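Heads up: the structure comes next, in structure tokens.
Note that one protein chain of the assembly has been removed; the remaining protein chains are unaltered in position.
Entry: chain A
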Amino acid sequence: MTRTRVIGSRVGLGFRCRAGVVADPKRPEGAGRMERPEQGLGEPDSHPRANGCSLTGYGALRNGYVRGLPETETEIHHIAHNGGLYKRPFNEAFEETPMLVAVLTYVGYGVLTLFGYLRDFLRQWKIEKCNHASEREEQKDFVPLYQDFENFYTRNLYMRIRDSWNRPICSVPGAKVDMMERLSHDYNWTFTYTGRVIKDVINMGSYNYLGFAQNTGICKEAAAKVLTQYGAGVCSTRQEMGNLDKHEELEKLVARFLGVEAAMTYGMGFSTNSMNIPALVGKGCLILSDELNHASLVLGARLSGATIRIFKHNNMQSLEKLLRDAIVHGQPRTRRPWKKILILVEGIYSMEGSIVRLPEVIALKKKYKSYLYLDEAHSIGALGLTGRGVVEYFGLNPEDVDVMMGTFTKSFGAAGGYIGGKKELIDYLRTHSHSAVYATSLSPPVMEQILTSMKCIMGEDGTTFGKECVQQLAENTRYFRRRLKEMGFIIYGNEDSPVVPLMLYMPAKIGAFGREMLKRNIGVVVVGFPATPIIESRARFCVSAAHTKEILDIVLKELDEVADLLQLKYSRHRLVPLLDRPFDETTYEETED
């Protein structure tokens, strides 16, 4: 039982706080990541089974503590267990943190924390120059501003490996990029640029899934032509003078691409979420949000003023429990029924590489008559046979999703976001959404980039280039993931997701990995604490259709070398299906504001 607890609760992390600002600006403070003590799970036997299905043969696998399990045959095919909801195998498994690694990681953080206290002490007594923000003289007697853990972490842990983040690049972020060389003479407090450029770094970090981020080719030419015709700026909003013929054309195309009645486009993906959710729900409504939702969704949910409840990542039991409780109990105190219940999920989760269990979410949504808001930022273009996103991936009907949101920043290599859905919804948003009324509309060359790339994916340009890109991406993803798994890395997520998180765990390895890879001319994104649980630091690769097999092979070869140097091959080939990850019962009353 003790063992179950320690390992089960994702390495016994006392608090899973993901709120934060530092290492990766992508996921700041989350409503989805409220600090909440992780309770140990209940009795192992009484642990509710995934969707009521019994995983025959894997009953004891949950804690990864079955010895002598056959090494490879641990893939879990949920297709067999979900009453035919899935039309394809859904292989999503997460390997547990090995015990020794977890302990060593905590030791590392322990050492860093001790030295952090020492340095803080030296700074306070003015033995050492204080570089970070501190209170002014007049504020000295007030509540301290920079004493919380996040600030401590920023100045004493993050600062030491800060050189692996925010590196400026100076070329188009295609398969290879040029980076500006940067030096620090004071241990990362300040940087100076040497003026040299590191040429042809292999780019494993950009969200350029289909390879449309280019400065040559049809998209660029079309955009350049439109630029000479319309100029770059629009200088007005959609409701005033900023409604071009191009906008109308783009919205028609997006609607056709998604297979929905109507669509609306916005100048920024982030604000599409954060400004439209408040237009859709308000006081007296309930938002059910995945715990790992993107910051934009979290912000939108908070701005809306609706009550927010968090369900465990991709955990349908947790979602169903919340839905049921919401209907049974109604609003707190008054016990009136909720006006609307909106479920917020993402297509591909950008930190875990997991794909939402959309068939089950839709089944639940229909059963409990709630609404579904699907953020396809990473999945549009990247999933499905013809790049239509998760809905196509699972072979579902787009009309079952009430709000289809997505961005043009990733697969289309442009900027902006869209919302698709029923005509009434879009008409309502046109008049009520802040980013339609107050924000400047999309710039014409950007729109042209989207139009051309989208037509290309749809095959309307008369070539099969777009389709080949989608297939190439799927192939690259499978190849890259398979090879990494064979090499013995712990990687997270669905085997079809082009986002590939590779676990690093120890804090020193975050910095070492970024530096070693850059030394070998490969640019990677490493992710640390505020964006992930403190122990699960990782590197995140984004596979692209622009990567050729040779490029991927070079990356894999170098990765192999770096992994031997840093001892990163943690995997013991014991997979735990996501559904069976520990699930602390979030009771309804407990999460009340």
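We adopt the following convention: a contact is a pair of C-beta atoms (placed from the backbone, for glycine too) under 8 Å apart; a residue touches a chain by one contact, two chains touch by 3 or more; residues count from 1.
We adopt the following convention: contacts and distances are computed from a predicted model.
Trainee: Pick, from "Serine palmitoyltransferase small subunit B", "Rab geranylgeranyltransferase", "DNA-directed RNA polymerase III subunit RPC6" or "mRNA m(6)A methyltransferase", the protein name that UniProt gives for the chain of this complex that is not shown.
Mentor: "Serine palmitoyltransferase small subunit B"
Trainee: Of A:308, A:454 or A:512, which residue touches the hidden chain?
Mentor: The single option touching the absent chain is A:512.
Trainee: Check each of A:133, A:224 or A:565 against the chain that is not shown and name the one that touches it.
Mentor: Residue touching the chain left out of view: A:565.
Trainee: May I ask you to list the residues on chain A that touch the chain which is not drawn?
Mentor: Interface with the chain not displayed, on the chain A side: 104, 107-109, 111-112, 115, 118, 160-161, 187, 506-509, 511-512, 565-567.
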